[in-house]
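The complex appears here minus one protein chain, its other protein chains still in place.
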Amino acid sequence: MTAPAIELKGISKAFGPVQANKDISIRVMPGTIHGIIGENGAGKSTLMSILYGFYKADRGEIFINGNKTEIPDSQAAIAAGIGMVFQHFKLVENFTVLENVVLGAEDGARLGPSLAKAREQLVHLAKEYELNVDPDALIEEIGVGMQQRVEILKALYREAEILILDEPTGVLTPAEADHLFRILEGLKEQGKTIILITHKLREIMDVTDSVSVMRRGEMTDTVKTSETSPEELAELMVGRKVLLRVDKKPAEPGAPVLEVNNLQVVDEKGVQRLKGVSLNVRAGEILGIAGVAGNGQSELLEVLGGIRTATGSIKINGQEIDLSGKYSDGRSRRERGIAHVPEDRQREGLIMDFRAWENSAFGYHHDPAYQSGLLMNNAAIRADTEGKIERFDVRPANPLLEAKSFSGGNQQKIVLAREIERNPDLLLVGQPTRGVDIGAIEFIHQRIVELRDAGKAILLVSVELDEILSLSDRIAVIFDGHIMGERLPAETDEKELGLLMAGITDTEHEHSIEEIEANLAEAAGEVH
Amino acid sequence: MDFVTLLQILDSTLRLATPLLLACLAGLFSERAGIFDIGLEGKMLAAAFLSAAVAAVSGNVWVGLLAGIAASMALSIIHGLASITFRGNQLISGVAINFLAAGITVLVSQSWFKQGGRTPSLEGPARFESWTLPLANTLEPIPILGPIYKELISGHTPLVYVALLAVPFTWYVLFRTRFGLRLRAVGENPAAVDTAGVSVVGLRYAAVAICGVLCGIAGAYLATGLQAGFVKDMSAGRGFIALAALIFAKWRPWYALWACLLFGLFSAIETRPDVIEALIGVKVQVQLLGALPYIMTVVILAGFVGKAIPPRAGGEPYVKER
Partner (left out) sequence: MDKMPKWADLFLIPIINLILAFIISGLVILAIGEDPIAALKLMVEGSVMSTYGWGFTLYYATNFIFTGLAVAVAFHAAMFNIGGEGQAMLGGLGVALVCLFVPWPHWSLAIIGAMFSAAMFGALWAAVPAYLQAKRGSHIVITTIMFNFIAASLLNYVLVNNLRPKGAMDPATAKFPEPTHLPSLSDILNGIGIPFAERTPANVTLFIALAACVLVYLLIWRTRLGYQIRAFGKSEPAAIYAGISPTRIIMISMMISGALAGMMAINNVMGEAERLVLNSTEGAGFIGIAVALMGRSHPFGVLLAALLFGFLYQGGAELALWTTIPRELIVVIQALVILFTGALDGMVRAPVERMFLAMRRKEG
């Protein structure tokens, strides 16, 4: 019997008081694709970071091909034949593809010969594994799909036999994800071992041979993929039965609340990010914006939230709002009944060093209820926060804790409570469940649907197609600053939306991955 | 303005640009690796003192130069500890280093020489002498080019040539070697370097050390080349002007040369109010001329470098993240 390509025995790791990995053991056989699935914060990434020498395990052993191996740093991991494709790519943006591949694996002190050799090698590897890239393109000028292939090439250039991919499809369209999986199949046929870390059940079911499930730092089970089901995996992940779809009544849309007409945005670098977007959202409906990250959806939210200036026209309840003048800031928007749950709550939605109560007034700090004379009425804000914490089930229920001490889901609840309880006419929501555990996801979705049922308009932006499909009453697809079309969730599917997200309106026929990628790259290239 | 005056001004431009250029390239190595360094000033000052002190005692300027480099290097190590090992605030560390140098140079020179915080005047082999390049006198009669060669190109102390040669050297190291590739990468995205199996800490310390060497040469030049001995606070803001030149040059070696020559020119005409008067027709007060390099620095920073993009990871200590 062959030795496992990787065997971990009793790995434990704590960060301060938090136990990220508890006594984890796992065996991955060579030439297989092994999935690791679990919720946010289940400890998947920590485990793989230990395997790649990023963190040192407190306890436990690592065996590579049956040999006990110490992996104190990335160098040792590379030497042991392990390559890793991180969720956030580790590429130097203003270097070329070639330079990125060579970095750290140069051949001698002079750069010229190293680059020449790598170029040759790269062409060879690209051909062998169908990983076509342009060696001389700058990273910042190529699309994420190609960036990901550069990461895979980096690993292969270092002669990796074991490839770990951490949430590789988060930034890809469905077609690109399928293309990636074909590449992985190809690598597997060449005898490479692949570990796929993901929170998406469908991916596990589609490509893996076996799957390990993690929950709260522990390995709950390892099963053959052919012998399990999504429902079973979900239950293993969460520890209870979960509803995979949002439970909601059909929408009863009223009058338009938001009317956007010919909206154009040019960013700081002079690049046009929105090229004439028109859409509307009616009272009592959720409009979902689907699209690959970077196609203008963030800018749309920012303009609506008063973070960015624009030209064109936006009406709220029939009244024009200021897009570039004195009243184009967040404060004026809030006064017009627009609430905003931003895409990046840690960077924008919260001040991580502020306490929960200070955060719960954030953006609404001009509210007269929060003032007493010249000073702020901290007692009133605190009392207010206590109510919100209770109604939104924020844990721990302590308004004195700093935002950074809460988990992702609870941070999001603090933001959501602040915005929803203002009873806005229009709620802007960006990536509501990014980095949020399943329990909180259900709660957050429920609250958004409740607000809709109360007759409010909701604009939802998410890169998770599942979320768009299950939560929206109507879906608009954005690509390269244009709205490619609108669909009703019941009358469309991931495949059609995926093509629209790549700028292809002819969704009846088959399209090659090259065509899709060329479209996306062109849009991305223009951006830079 | 006649030709001779022009040559004189350009000649002193070159001399005054030398410490700026060395410090600027020092900062370039450090900042390209992601370590901001506003302590260039302090390192130059410390090097100026120790080089002058050791040169005065030993009577050998080369020994003095080495001592100057050592002084600057010691401060570089402190900056490295603060900003790399202990992940502290790089700006604050730089400020501390500037004050440390300002204080300790006076303290020690007073203790050693008892001359009110200066070193004895340097003479003979304790000071860098001008080099006359080959054929300078032979070629002098050739109109225009002859005097340019003799007055402007020839006749400087060795460190001036070191500074000029440091420009192509820096360019080569940065863009044509493995070390340079890694150095630039660590200033842009240290995580990429780390995951590629190269030590971020090692690279950054190397950059900070090179910065120390170059600052050391810059300081030694101040006290043993440009002037003959150390006086209190003799760096007089040059480290900060070098920093401004670095931003103006957008962290590129050849641009750094031009930027430093420009700032050198400002300093050169500062000492020639007669030339300025002839040029603009108004008599300018000497105090305002003294402020000229600083005002120009502000103007340049405000006006022309709006789009200068510093190394992306600059100023941020590297913490491993998934």
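Per-chain numbering from 1; labels A and B assigned in written order.
Basically, contacts are C-beta pairs under 8 Å (C-beta built on N, C-alpha and C of every residue); 3 or more make two chains touch, one makes a residue touch a chain.
Everything numeric in this text was worked out from a predicted model, so none of it was measured.
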Based on the whole complex, identify which of A:Leu138, A:Val246 or A:Ile307 touches the chain you can't see. A:Ile307
Looking at A:Leu172, A:Leu350 or A:Ala440, which makes contact with the chain not pictured? A:Leu350
In the whole complex, of B:Ile92, B:Leu135, B:Leu165 or B:Leu279, the residue touching the missing chain would be B:Ile92
Kindly note down the residues of subunit B that lie in touch with the hidden chain. 38, 78, 81-83, 85-93, 95-100, 102-104, 106-108, 110-111, 114, 117, 237, 240, 243-244, 247, 285, 287-288, 290-291, 294-295, 297-298, 301-303, 305-306
Those residues of subunit A which, in the complete complex, touch the missing chain: 16-18, 305-307, 329-334, 340, 342, 344, 347-354, 358, 361-363, 365-366, 371, 374-376, 378, 405
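To be clear about the criterion, only the chains that are shown with their structure count from here on.
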Using the average of all C-alpha atoms in each chain as its centre, how far is it in Å between subunit A and subunit B? 46
Residues of subunit B defined as touching subunit A within the complex: 175-182, 184-185, 188-189, 191-199, 312, 320, 322
The answer for subunit A against subunit B in the complex is residues 45-46, 49, 52, 54-55, 73-75, 77-78, 84, 86-88, 90-95, 99-100, 102-106, 108-112, 114, 154, 158, 166
